[in-house]
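Every protein chain but one is kept in place in this view of the complex.
By letter and in written order, the chains are A and B; residue numbering begins at 1 in each of them.
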Amino acid sequence: MTVDPTLLLAADGPVTFPILPALILTPLLGALAIFFVPARRDDAFKQIALLTSVVTGVLSIYLLTAFETGEAGFQFVVDQSWISEFGISFHLGVDGISLFLVVLTGVMFPIAIMGAKITHDIKSYYGWLLVLMAGSMGVFLALDLVVFFLFFEVVLVPMYFLIGLWGHGDRIYAATKFFLYTMLGGAFMLVAIVALAILNQRGVGGDLTFDLVQIAQNQAISTEAGRWIFVGFAIAFAVKVPVFPLHTWLPDAHTEAPTAGSVVLAAVMLKLGTYGFVRFGLYLLPEAAHWAAPVMLTLGVIGIIYGAICATMQKDLKRLVAYSSIAHLGFVILGVFSITTQGIEGGILIMVNHGIATGALFLLVGWIYERRHTRQISELSGLQKVAPVFAGVFTLVMLASIGVPGLNGFPGEFLALLGAFQTARWWAVVAVIGVILAALYLLWAYQRTFHGPVTPGNEHFRELRWSEGLVIAPLLALIVFLGVYPAVMLDRMGPSVDALVEHVDEQVDDFERVEITYVGASDIPEPGHDDDSDGPASDEHGEEGE
Amino acid sequence: MSTLLAALSQLAPDPGYSTPRIDWHGLAPEIVLSAGGALLVLLDAIKLERAKAWMPALANLTLLGTLIPILTLAVEGSTRSLFGGSFVVDPMSLLLKAMFLVVGYVVILLSTNYVAEGDYWESEYYTLLTTSILGMVVMASARDLLMIFVALELLSIPAYMLAAWRKGGRTSNEAGMKYYLMGVFASAILLYGMSLMYGVGRSTRLDVIAENLARPEMQSGVPIVTLAMVFIVVGFAFKVSAVPFHQWAPDTYEGAPTPVTAFLAVASKAAGFVALIQVVFYGFYVRPDIIEPLFFVLAVASMTVGNLIALRQTNVVRMLAYSGIAQAGFMLAPFVVVGDNFDSALSAVVIYLVIYAAMNLGAFAVIIAIARKTRSAEITSLGGLFSYMPGMTVAMTIFLASLTGIPPLGGWYAKFSVWSALLGAETALGVAMAIVMAVNTVIAAYYYLNIAKTMWFDDAPDGDVAPVKVPVGLTGAVGIALVATLVFGVLPGLLTDIAAFGPVSAALGGG
Partner (left out) sequence: MLLNQFLLLSAILFCIGVYGVIVRRNGVLVLMSIEIILNAVNINLVVFSTYWGIGGQVFALFIISIAAAEVGVGLAIVLLIYRNRRSIDIDELDELKG
């Protein structure tokens, strides 16, 4: 792809509006505005935050509509030299892989901002949230290794303060743990990035460059060096995902974070790691990724089973959801490292759908906490009788999280397992147990919380408010829509994923590309159609009537 | 009268001697600074009470005035070699001179209220500060062992006095004494090394020394070369407080008046590094087999020991002292690849030095501002800072984040350039150094984070959250450091462009 550094050109036809920088700058400008508004104007902050995040969200949706379906390469590319000494430039672009994560970020942040109330230090709260949004956008858009690292680290700081200042319980411990774990990964990643750029320069000659696309196309480094560098990246991403032995920060951070923090943590932050594996593992270092696949698959499967078992044992509703995230992200790892088109597509689908479903679950748990000031499952009982609509919404979201066909959790898990089944059969077989366990722990938790007698303290559990319904309605709509019509995503990501697998196939000698015989992504039997009359659908109707 | 003239003519040099042509433009910064310093002494001597109030302003004007010839020299951009190559004015030295002057300016801003309100001799304070800065400015150009020694003493002797400056303060005296004894001992060892180096290098000029050391018969079997280099490096290791020559630093930093501590931790340490740059990158680089392992040991020990001790400090100044030791380790790291990646290593050290000066000075400025209210430097006394000094809290958080190395603040670029120098060399030592540094970055993150945590999350220990008024000078100091930290992080190209010292090193045959 040719890039004109002076003009902001899209791949096809000129788009004069630099939409990708705007996606990063809009929330940043919002944060700046909040910084300069005097602290006593409490009411202004939420409005500024909401306005800028909604504008960003609208821009991201516009990006979705303007995105050229069927194109494999990067679109809306922007390339502006930054540190010419080292060949670092603000190279931004989206392809089918990052597109939906960008849209997810654009959609989830306004919802998180609307969905959670905060009582103190309002100014810095919204300021940090907007910085976080800008950082997350930057990670998904960056096509330069150093710029990627920059945003990857920048998101740490706001998250640290969000957990530490507005969290619950042992919030400072959780925040510190989160920060240090991620910092550890980040330090090694920067070393790996620098080493990669230098070795690439030695291999190809010419100027030093940190450009992702160039380095990925050159593949000029030796196999062994590539593997070491992959390890450097993998530590950073594995901490962020989190992959099994490095996951221990997540339950603490999730549980102690404020509602908005948990929502964006689950919906967006965890995807930084899995996205990193796709973009900087498979694309940048295909040989090393293929080499490491068995280990990663094993860790992914361990994550699935371990997360599910831990979730089953939790007494705290929020902690349960946190552990379920570990299990879901295990599926992403499984799909991505199966290195098949279906597996990777499935992985990306899970990333997005887990963001929607788990984000919604955290919102609901946050609202339960607002009402009851407890998240202990044992203290909640019979909520369905007191607040039927709330229960209905919860059921729908929970079923999506379980992966019931017809809702958005299903297509991703199905494709990931399908992909893994081609190249990593036994891992896939073990992972299926995770699907069953997911149903077990979520349904059991639901049963204990919402069914049963109405115990004292729960009689006055407030029904879902209109305002809350409006906040969560878009998520419910997405859950159903993406469940019955995943093709809207698959069509756009298909070419990019195909190109990625082809790239791996070209670069790795002992890699055998597995072709699946079915016709194409858009021709997947749409699972939702068989189950239209199923329970979740009726619950959804109930909610719409509310 | 005529007899006197006749007597003088007797003393006239022999015909073979011609008056050296002096490049006044190249010397202009030093001349302006000396003149300003002399003026300060004069004003102090005539004891004009009214003049006392003008001393800080006058000192500041002197420093700013010195920046003018530096700017004109920078615009001209040529490399000037004075006094037969002992004094070189090139873009890198101009960058360093400007850094010392700006650091001095900020330190004077920090000191003005502190010195006026505390129990100090006021006028002499500024004279000494200006003199010390003059020594640093000379150091940036010195390419001769004698010149380096004179510059080192010129900057150190006033600093010894400043450390002991509090009237009747027992801790301040003790700080001064410890600093003095360590400093003098270090310079004695340094001199012994220099005398040996003069013997094997046949000159005091670094370029001649490099030539002579590079001769084949000097390459092996001359232990005196190793000895001389080790003594010289050890002498400067005291100055930059590298482990195991760091013991004076925490005590001196804690006991000295805090603005002086800032000056020692930033300017004096930077001057030590500049001296190391001069001797290593212009003289000893021809013997990487000695220099690289030596610096590897110093760097690894400094960053590891500094960080581990910093972890358990309860006093914020002591913590900054130990973190400064660790940061010195990061700055020593590029020396490990001097033989294999000359240019990158040189620019990495200079870049780190400039950025470190900005962020560390900022941190000290905030501490001085906070101490106006808390009257303490214990970390716990910072609790609840966000509730009564939000601006300073944000500034401190930015400085700490920069020291941690979080982009897009200056600190990350400093670390980045060190890493690219280390890995670009593709030597085992370089890679090992890079990995040790990565681990240490994470350790350091913990104690920086701890301060941020206290400021933001804890409650004020005395429950007093009335807003505190910060003097304009202090706010200005914090502002300058903040702008520098942010600009170097967001637009590091500025720094690398100014420090375009490729031609210099190429002329020396390095790289």
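Here is the rule we go by: contacts are C-beta pairs under 8 Å (C-beta built on N, C-alpha and C of every residue); 3 or more make two chains touch, one makes a residue touch a chain.
Since this is a predicted model, take the numbers as computed values, not measurements.
Partner chains of the missing chain, restricted to those shown and counted over the full complex, are B.
The missing chain, though absent from the display, is touched by one residue of B:54, B:83 or B:198; that residue is B:198. Taking the complete complex into account, B:247 is the one of B:72, B:219 or B:247 that touches the chain left out. Of the listed residues B:74, B:116, B:150 or B:371, the one in contact with the hidden chain in the full complex is B:150.
Set against the missing chain, the residues B:41, B:184 or B:371 yield one that touches it, B:184.
Listed residues B:164, B:265, B:338 or B:353: the one in touch with the omitted chain is B:164. For chain B, the residues in touch with the chain missing from this view are 145-146, 149-150, 153, 157, 160-161, 164, 168, 170-171, 173-178, 180-181, 184-185, 187-189, 191-192, 194-196, 198-199, 202-204, 247-248, 250-251, 254-255.
One rule holds for everything that comes next: only the chains that are shown with their structure count from here on.
As a whole-number value, the distance joining the C-alpha centres of chain A and chain B reads 45 Å. Within the complex, the chain A residues that touch chain B are 39, 82-86, 146, 149-150, 153-154, 156-157, 160-161, 164-165, 171-172, 175-176, 179-180, 183-184, 187-188, 190-191, 194-195, 197-198, 202.
Residues 390, 401, 404-408, 412-413, 415-416, 419-420, 423-424, 426, 434-435, 438-439, 441-442, 445-446, 449, 453, 456-457, 492-493, 496-497 of chain B touch chain A in their complex.
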